[in-house]
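Every protein chain but one is kept in place in this view of the complex.
Lettered A and B in written order, each chain numbered from 1.
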Amino acid sequence: MKHFLSTKDFTRTEIEGLLERAFAFKRGEDTSKPLDKNSIALVFFNPSLRTRASMQVGIYELGGNVVVLEPGGTSWTLEHRDGVVMDGDKTEHVAEFVRVLGRYCKAIGVRTFAAMKDWEAERLDPVLNAFAKHADVPLINLESAMHHPCQALADMMTIRERFGEKSKRVVLTWAWHPKPLPMAVSNSFALAAAQAGHTLVIAHPKGYELDDELMNDARMFAAHAGGSVEVMHDVDAAFDGAHIIYAKSWGSKNFYGAPEKDIAERAAYREKWIIDAAKMRRTDDAVFMHCLPVRRNVIVTDEVIDAANSIVIDEAENRLHAQKAVMAMLLGEN
Amino acid sequence: MKHFLSTKDFTRTEIEGLLERAFAFKRGEDTSKPLDKNSIALVFFNPSLRTRASMQVGIYELGGNVVVLEPGGTSWTLEHRDGVVMDGDKTEHVAEFVRVLGRYCKAIGVRTFAAMKDWEAERLDPVLNAFAKHADVPLINLESAMHHPCQALADMMTIRERFGEKSKRVVLTWAWHPKPLPMAVSNSFALAAAQAGHTLVIAHPKGYELDDELMNDARMFAAHAGGSVEVMHDVDAAFDGAHIIYAKSWGSKNFYGAPEKDIAERAAYREKWIIDAAKMRRTDDAVFMHCLPVRRNVIVTDEVIDAANSIVIDEAENRLHAQKAVMAMLLGEN
Partner (left out) sequence: MKHFLSTKDFTRTEIEGLLERAFAFKRGEDTSKPLDKNSIALVFFNPSLRTRASMQVGIYELGGNVVVLEPGGTSWTLEHRDGVVMDGDKTEHVAEFVRVLGRYCKAIGVRTFAAMKDWEAERLDPVLNAFAKHADVPLINLESAMHHPCQALADMMTIRERFGEKSKRVVLTWAWHPKPLPMAVSNSFALAAAQAGHTLVIAHPKGYELDDELMNDARMFAAHAGGSVEVMHDVDAAFDGAHIIYAKSWGSKNFYGAPEKDIAERAAYREKWIIDAAKMRRTDDAVFMHCLPVRRNVIVTDEVIDAANSIVIDEAENRLHAQKAVMAMLLGEN
């Protein structure tokens, strides 16, 4: 049994296989129903549009049935720590939640964002790992504190769709947002782009570094795949010659637990880091990508997101196809 | 591609076609599956029983799959205005939301009530129209600020079921409710009854007029269809000779943004405007209709809603059949 928690757990060949299957689904060539008669649970600690809708549609198209649960909403609040005396506000332990779901469902998807309170704890993805520890069925990470591998797979598919197999200059750029956001999307994009052998530039203001271990992983993957990873703090220079601009805001790991300090810190970067037409003109006719939801005229101007080179809707569509490939891989042989 | 936003966008012949199809579904004669392999998104900004349940069942019976989203709940908060700098509390723009959903789903149903804060803005149905502006797939209006065409179609079906094709004396009557409600149901009922050529009486206290443009449309449709539209302020006289009593409370357009003033204004009408047995005795053995939910002994007495002539449950059932006809029309040819 395999989980899908991060692209880093999969070889380049395995990822290539997922992309091929995803394209076969998109072209309508693959109409197999590997989930026939099976139910899949989707567990949402956080809101969702693309993930929820694309997973529901994907499971249906693969012949399966969806059960959606929202802990703390439609379902009970969940404790994930081991050995706790549960006399507080948590009603059920992940140990029971996950094992029970595994009796009803053939796989479990889970979305659990960073709380952004304690960097050292959250960088280890404690909730996701509690799910993985107790799960008797495959888990699909639908965005955890540190990873969003379904997004990253869809991103790689979207780049492949536009540019073929060639290595490109891919710029992952920070942008201002009114509050600090988790870095799962950025982490997973960086890893997957490195695994794919792209020339990856990560642009962010000083103080907004990604996790050290993750950066080491990315550099190692890039070295293996014939690509590179570079960090830049000059946003304008970062755009020079880019083929892909991938925008994402995230919070500083230095300010977990103190969002007001992050908000003060980032205030200086608002105008400077927005993705606008002037910056896009420095690129090599780059496409614009973002995982969505995106705040218009905050992260990116209307002009850029509404331009022909904006491929955010294709990128969102590819979530569907990529996730079908993941589910077919995890459950197809059953 | 066609949307279903208001019955006024459809000819009398087209509406007749929808009613015929709806009856064929109800009689069990039409068991076609025009939605086979397709997913439909249902977007609820507001609560729902009939709409949610009947759409889910209808889509299933037509062979399709449902994805339900609640912006601000299970899904992200939505901005619908163009050109806004999104640095407030809205997370995603309708422009992306609708286009992404259109990649996963073959049609989108949306329910978005009036906020009842700004009459001049809301009478133009801004959220619904933002959806329509960006949608690449058919939209189904599941009640907007100004229209509830699925309800109106089910209402016309219910009247047809009871009275055949004859023109009847149809009384749309205001009733007291503890707080001001949107007028979408009243608007759509008035339009559809006028389009069907009924003798339409709209009874309400002075100050509770429907929208001027809508009333003009209704009068124009009535003239074309050989019917009429009359407004009365004497609720007792309005009941005289009626064949159909259609009750609905709504707020005054004069008090959008000031509900407490509407509540003060309407206080005098509470006992006077309730639908009770005494008023029903003035009618020509009229049936009682209401779109539901209805507050018993506030809008209508238990005696009237529990009487044999109350057809509110049939009316609710017909939502299912009417909406199946709408979806079959919008998507059947695909």
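Some notes on this structure:
The rule is simple: a contact is a pair of C-beta atoms (placed from the backbone, for glycine too) under 8 Å apart; a residue touches a chain by one contact, two chains touch by 3 or more.
Model, not experiment: these values are computed from the prediction.
Within the full complex, the residue among A:92, A:211, A:230 or A:276 touching the omitted chain is A:92.
In the complete complex, the residue from B:57, B:232 or B:307 that touches the missing chain is B:57. Contact residues of chain B toward the unshown chain are 44, 47-50, 52-54, 56-57, 60-61, 70, 178, 292-298, 302, 306, 312-313, 316-317, 320.
Interface residues of chain A facing the missing partner chain: 37, 39, 41, 65, 67, 69, 73-76, 79, 83-88, 90-93, 95-97, 99-101, 103-105.
Here is the rule we go by: only the chains that are shown with their structure count from here on.
One finds 40 Å separating the Cα centroids of chain A and chain B.
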